[in-house]
Structure formats: structure tokens, C-alpha cells
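Here it is: the structure, laid out below.
A protein chain is absent from this complex, but the other protein chains hold their places.
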Amino acid sequence: MAGKLEQEKRAEFKRYKADVKKEGKPFFPYAVFHDTIMSLVVVGVIIGLAVIWKNTDILGPLYQAKADPGTTNFVPRPDWFFYFLFYLLRVFKWPETVVLGTVGVPTLCIVLLIGLPFFDRRPERTVLRRPVAMVAAILVVISMGVLTWKGATAKEALGSETVSLVPTWAAKQGFAGDPVAVAGATLFAQSGCLNCHSYLGTGSHNLGAPDLSAEGSKGRGIAWQIAHLTNPSSKTPGSPMPSFAALGVENLTKIATFLEASKGPKS
Amino acid sequence: MNETQDDTTQTAGHSLWPIGFSIGIAVLLVGLVVSWPAMIVGAALAIVFGLLWVRDASRTHAPVDSAPAHELVGDTPSPARAAAEEEHLETYGRSGFLTLATLGLGGVIGAAVVLPSLGFAVLPSFTGDGVETPSVDLGPITNFPEGTFVITTFIGNPKQGDVSKRTAYIRNNGVARVNGKAEPSFTIIYSRCVHLGCPVQPNGPTFPDKAVTYKDVSLTPVQPAGFGCPCHGGAYDTEGNRTAGPPVRSLDRYAFSIVNGNLVLGRHFSVGNVEGTGADAKISRYRVAYPGVHVDGVERWLYPIPVPGS
Partner (left out) sequence: MAKSTRRTQLDNAVLTPLDWFEERTGLVGGVKYLLFRNVPRDTNWMQTLGAATLTAFLVQATTGVFLAMYYKPDPNSAYESIQNITNHVTLGWLVRGMHKWGASLFIILMFLHMARTFLFGAYKYPRELNWIIGVLLLVTGMAEGFTGYLLPWDQTAYWATVVGININATAPIAGPFIAQFLQGGSQIGPDVLAKFYSLHMLVIPGAIMAMIVLHMYLVIRLGVTSPPWSPVAAGRKRDVEAPAGFGEYREGLIREHAEEREHAGEEA
């Protein structure tokens, strides 16, 4: 199969070997010197990180809690170099597509990586004359970076974390003196509302859920709030919000009071 | 090549024995997964056709060297041998035999070492070793107040210790009428998300001051409006049905029984969907499936083989 392209490649390699023989410099000590310096840097960084980890808090604690297979308040995360795959799983959030995110896309990426020398058979190595390769590479780097970053910052606003914010909310919104509203705020934090809604800078914007920081200034009234919490689509047709009736009328009243007391930040 | 084929019954070219052998191996492998009678049939086919194939191959096998063996070794052949070679009859040659024997014995040794180790490593997945579902005693029913959930953490298998610690969200639904009889009804939801197995959290206030312990089971009342998963955003309602996110089915459940007034946990099973609530709920039960595995719908066909021990 000695097509013209193949001949060209073989000729280039022949030239390469001749050039290296004629113009090259010995591996030892030239290249080995550079390699050694770089290796020294690597070892130095590793030791440095180990020392910093032991002696300061910047790199996190030396221990985490021991494994508890029955926990109900732990937030699992993989090692940082898997964050991009982790976030991919959050991107594929429809049940029918789960297998794409877990197996499909990663396998496809590996196949593409392995097949690279077979897709790109041009002998051209100059950077500016390989526009497709360079654009593809930049896109890959950017997307992996973005996915890793988003994976690192992804949060579920689950009760165990957000309850501590209630006093701040009470101060900002001015309902600290109203025990029913404060109780309602605690329930609001514990019941997973912030998984979809945002409030005073915490929470998410999932499924089109509105921000509730100024919910009380919309003049809806406590009765409306309770009815909405019990059956959301009766008040906002087509709403994907599930019912919170299971909390019981007493708790729903507290939450409604809190929502109505949220008129927007005072300052 | 100086071998002839006209004194064998073999037709020139490919024989059918390899095909039979491969079919035997294929049936053996399928039987390994599906049923052991098929395994025996497959093994028998493989052995029979394998022997026939070997017999054929060795019969028509020419000496490995293209020259008659005695020339390479520098022997002068005996008159009988020379005569046979004159007539182009099969002369087997010692080197040919030795080659075959070495390869064959080497193959046997290799198989004898590799297959048991491989089997040791891999077969338990297929035969269901290490999968146990003993019953767990969770204490008197009175510890489970009607209408509220209780976070129940228990040891699933005392022989395994802490590794088998598990949590279930248990709600006492009171009494249900099943076939005209009044029976206690419990909703027992397994705490692991059916997307990828993260520990699901209750969305609601917990009451740690009302927590109790029964032997090594800890029980904490909670009043969730639903359940949420901290990993990828899955959300469920109080029956375990998915309300948002990637979970592929409803939360798994446990079967239960009441023994001497105590709630005893039974088998773990998977749920496709739950209609209705509490004591009147209709639950579509399936064998236990891994998280991420669909139990109903079209995607079910991605996972056609049930896992042993489930």
C-alpha cells in the first residue's frame, strides 16, 4: 500500500533519522539534564504539598469521617480528576439518558482518542496548518475545564447544610422577632426547597423555579401559599413542583408565614 | 508440502469439527449464565467436537519441516521408511509429534493454571456467591409511630459487621385490608438512590430528641415532604416515586413481616412505580436491580439477564 502519502511519510521519517544522526545531540547529558530538572520540580512539588497538608489547613483535613454505609447526610463526591464525568452525570438528568452519561459518552471519547492516529493521517505537524486539530483540541480542553469546574462547585442545597443560614435570613429580611416565621424558615431550609428555588443567594434555579427572596411582596397571602404548597399545579398550572402536603398543615402554615415575611432584603 | 490427503476420508479444505467445537463453547458459556443443564450439553459438545477436530488435524498433519524428518536429523532412513516415503505415504516424523505434544501439553498446563484462577475471580458474579439477605429484627412496632417516617439504621448481616450497615425510611401506615383481612402496613424505603446509589436525604425536619435505640438499631423520627439525593439532583416523593432528576425508577423497598410484635425486615426488592399512597399503595415489584438499571419500559432490554442472588 505504498500510496504517495505513505511514501512521503516514510521519506520524512528517513530524513528524520538522518538528521538526528547528523545534527542531533546526545541524550546524555543534554536531554537527561532537562528531564532531571523537571523531575526535581515534580518531586519537590509532591513533597511540598505533603508538608503543607500536614501542617496547615489550606489543603483540607488530614482525615474525614470513617465510612458509614447507613449515613443520611453525607454528600458524596469523586476524586477531583473525575469531576468532569461527575458533572456529565448531572447534565444527563433524564432517566432515559442515564446510560449515555455513565457509559456512552466516556466510551465514545476513549474510542475517539484511540482512533486519533487513524482519523488524522496527514503528515502535517505545523500547528497553524492543522486548523481542525487545533480547534478540536481547544474545544476539548475548554469543555473539560468547564465540566471540571462545574463539578467542583455543584451543590445540592440540602437541609443539613442550609439550616445554618436561617439567622442570617432573619436578620436580612427582618423577621427575626417572629418565631413562626423563623420556624418556617428552618422548615424551608430542611425540606429541600432550595434544590429548585433560590433565596438570598443560596439554592439553585432548577426547572424554572422562581427566586423567593421577595415572595412576600407579591401580595398573595398566607392562604394562597398554603394552598400552593399543598397542590402547586392548582395555583400555577403546569408547575413541576411536587406537593408538600406531607409536612402537615401546621408546618405548612409556618412556611407560608415565612414566605409572606420575605419582602426582599432590607438594605 | 509433501503430505497427501487421498488416503483419508477428509475432504480437502475446512472441516466441520471446529464449527461444532465453537458451538459447544458458546453453549457452555451461555449455560454458565442461564442454566447449568445447558452448560453440560455445551461441555459435551465441545469435548466431542474438540476430539474429532484434534484427531483430524493430527491425522492430516504433515511434519513441521518441509523436508523429510530424517534428512534434517541427518539419519539414513531404514529401508522400510525409505520405501514408505517413496510411495508418498504419511511419514509422521518425530519432530512433528514432539511439536504437537509440546503445544498440547503446554495448553493443558496453561488451562489447568489459568482456568481455576479465572473461575475463582469471575464465577462468583454468575453464581451469586456472597449475596445474602438474612432477616433483621427492627424492634417493637410501637417504636414506629403511625403516619410519620422513622430513619432506621441497622446492621444487615451481623457476620459482616459494620460493612453491612444500612438505612431505611420506615413509615407505619396503620392497618390495611388485604384480601378481607386486616394487616399492619408499613412503607419501608431503602435509602440508596436508584440513579447511582448515593445516600438519599429526607427533605424535612428530623427530631433527634425523640430518637430511640433497639439493640444496634437506631430509630430517629423525621417528617419529610419527600427525599432528595445530594449527588446528581434526583428527587422523590414520600412513596419513593421519582419527581425530578435522573433516577430511573422508584426507590427500592424491603418486604417485612411481624414476628411477636416486632417488625422484621425481609427481602430487598426493586420498584417500578407506586400508585396510591400509604396502606393503599399498589407497588410494582421486581427482582433487585442495581441502581441505574431500568426495571420496566423499553430500556429494560438493555439489561436482559437477571443477576443471580437477586
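Letters A and B mark the chains in the order given here, with residues in each chain numbered from 1 onward.
Operating definition for what follows: a contact is a pair of C-beta atoms (placed from the backbone, for glycine too) under 8 Å apart; a residue touches a chain by one contact, two chains touch by 3 or more.
A quick note: this is a predicted structure, and the numbers were derived from the prediction, not measured.
Note on the undisplayed chain: of the listed residues A:78, A:167, A:221 or A:264, the one touching it is A:78. Considering A:108, A:141 or A:223, the position touching the chain not shown turns out to be A:141 (whole complex). Listed for subunit A, the residues touching the missing chain in the whole complex are 9-10, 12-13, 15-17, 19-21, 23-28, 30-32, 34-35, 37-39, 41-43, 45-47, 49-51, 53-54, 62-69, 71, 74, 76-82, 89, 98-99, 102-103, 110, 113-114, 116-118, 120-127, 130, 133, 137, 141.
Seen across the whole complex, the unshown chain contacts subunit B at 121-122, 124-126, 129-132, 156, 160-164, 192, 196-199, 231, 288-293, 302-305, 307, 309-310.
Criterion: only the chains that are shown with their structure count from here on.
On the subunit A side of its complex with subunit B, the touching residues are 68-76, 89-90, 92-99, 101-102, 156, 158-160, 186-187, 190-192, 195-196, 206-207, 240, 242-248, 251. Contacts from subunit B toward subunit A in the complex involve residues 151, 153-154, 162-167, 191, 195-196, 198-206, 223-226, 228-233, 235, 237-238, 242-249, 292, 294, 299, 302.
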